[in-house]
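To keep things clear, I will list the structure first and then write my remarks on it.
Only a part of the assembly is drawn; its chains keep their places, and the rest are absent.
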Amino acid sequence: MLYFLSDYTEGAHPKVLAHLCARNLVSLPGYGDDADTGAAKEKIRAACGRNDLQICFLVGGTQTNRIAVSATLRSYEGVVCADTGHVNVHESGAIEHSGHKVLPLPQENGKLSAAALAEYMDAFLADETNEHMVRPGMVYISHPTELGTLYTKAELSALSETCRQYGLPLYLDGARLGYGLMSPASDMTLSDIAALTDIFYIGGTKVGALCGEALVYTRGNMPPHFTAVIKQQGALLAKTRVVSQQFDALFTDGLYWEIGRHAIRQAMRLKKMFTDRGYKLFADSPTNQQFFVMSPAEIERLRQYAAFETWAPLGENRVAVRFVTSWATTDEQLDELERVL
Amino acid sequence: MLYFLSDYTEGAHPKVLAHLCARNLVSLPGYGDDADTGAAKEKIRAACGRNDLQICFLVGGTQTNRIAVSATLRSYEGVVCADTGHVNVHESGAIEHSGHKVLPLPQENGKLSAAALAEYMDAFLADETNEHMVRPGMVYISHPTELGTLYTKAELSALSETCRQYGLPLYLDGARLGYGLMSPASDMTLSDIAALTDIFYIGGTKVGALCGEALVYTRGNMPPHFTAVIKQQGALLAKTRVVSQQFDALFTDGLYWEIGRHAIRQAMRLKKMFTDRGYKLFADSPTNQQFFVMSPAEIERLRQYAAFETWAPLGENRVAVRFVTSWATTDEQLDELERVL
């Protein structure tokens, strides 16, 4: 069976695992207060070209979103996002469970625009009854988005500036950031991300790690006593080293970017295979998630050979499906897919 | 200044206040374990024609919604409602603050239809990833709705039946129930409400009381240790008598219905005044909230004489406004409004 279900269907990139093995018997104190964790932070700071970034390592994406959002908002505030945003749709209500409303706005191709945000904020501020409403307290975006699309630097700059005008911290969910920044369609670097957001995370789980995300505060704005905040939510690793050592490997000799480039190359080949055969795109993604339109019969046939997700029913005998590539997607797998397509 | 701001701009109906005064010096134990509270429950049961209803008295609408919803849902569940629903829009995120997502559905005239609910539930149940989504755990409706509109008995029956099919308790917010049931457009009784819902509340604050709502469980489904639940949320009155004595008065000699009929009569006269003068309706409400379309200039002129709310900007120099009548709206006030209109 060929696996295009997601980018988290294998373990870790071999170089990541090798580094874990190499450091395995070194004795280190717990809870993030160790030299290896310090070293990993330094490598991320270097990759961003910024030595003032505050960083902590968490285990997974929903956990990171939940903590970043709930530690930023005051009790009466909510988080604004595109209505397709992961926090709005696919986190089992983790944000609401932490006490906050998700405030979804209409989007285009999974992206929230500066204009839509400004319109929403102006209406909120003009509403005389807004003390009875949930106050927008920050903005969440994902990059790449849930549809694989990318903000341009101009778009992200405009959104960042609009957030600044309204006093809203901008948080970027970078679960697949490595794939996003290595897309030929991207005109941004990691430094741009750090410059244009207040908080963001660099995804590890989907980009070559066993598990782990690096949460970055870019304005000296990490909440006080953040270790206690993380512990309280059940997210403090005794062996933080397990995540930080993986990030050390990912940010050594450009491995994170190598992983990104590889998956994008495979994704572009895969996309061409499908479009060459006449499949329509459900979303035109320049990253490692590819969305096509199929009939149920086509899905049934193809599932004999390959695992992939159905994304959304489209009516009239059409269904959107998703194929995902990763660091682990080989040329042989794509050859085989091509044969059975 | 004429007051059409809302139905909570005066104290209590004089008969309600008189009863509070009459019982003032009677010594009673606290926290709802008193004879007067028992008597008020009996009168409500009699008005519903049901001796098996479980009832408790709370102070306000948002409090009642928050407690009813959070005590019904499991942690991973959310409450489905019309996107115009009070819990979704105007309660400062009280539901989310209690840990639960509000799941808004499209509505017509403020009403949630059985068909829209069924479509949503079918899609949810068919989604293979729904463990990653918020599970619908109950349905919230308001009657009258936030737009003053009413469910017909057929509509509520269909919704009730759909809820039953999907295992969703149906909760009805009756903040203005007395005005709803006394509208000529209503084809339901209080008994119908009790028969077709699992939980509902009879509004006092907006229907003649100083404060207070009667929360009713219709299927023996009041959660266990409900006193502790209420206390924990800061909603347990030491002197529950203050609310229950008011409900005793409201349900003595049909006062609750008399209040409803009076306000509806005044609202219909008010509506005719406006439509006779060519004002368009923003919503066609058969109850005590009336919505018209005005220009900013008309609003400014009229506000010299009368207090009323602007509801929503409509674009192109038009604004929706709301006028509300109540038990306290006199003929003289309407005469005066007519003069200045």
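Assorted remarks:
As written, the chain order gives the labels A and B, with residue 1 at the start of each chain.
Keep this in mind: contacts are C-beta pairs under 8 Å (C-beta built on N, C-alpha and C of every residue); 3 or more make two chains touch, one makes a residue touch a chain.
Remember, it's a predicted structure, so these values are computed and weren't measured experimentally.
A single sequence accounts for all chains of the complex, and while 2 copies are shown, the assembly in the file contains 4.
Here is the rule we go by: only the chains that are shown with their structure count from here on.
Averaged Cα coordinates give chain A a centre that lies 42 Å from the centre of chain B. Across the interface of their complex, chain A is touched by residues 75-76, 78, 89-93, 96-102, 123, 126, 128-129, 131-134, 310, 313 of chain B.
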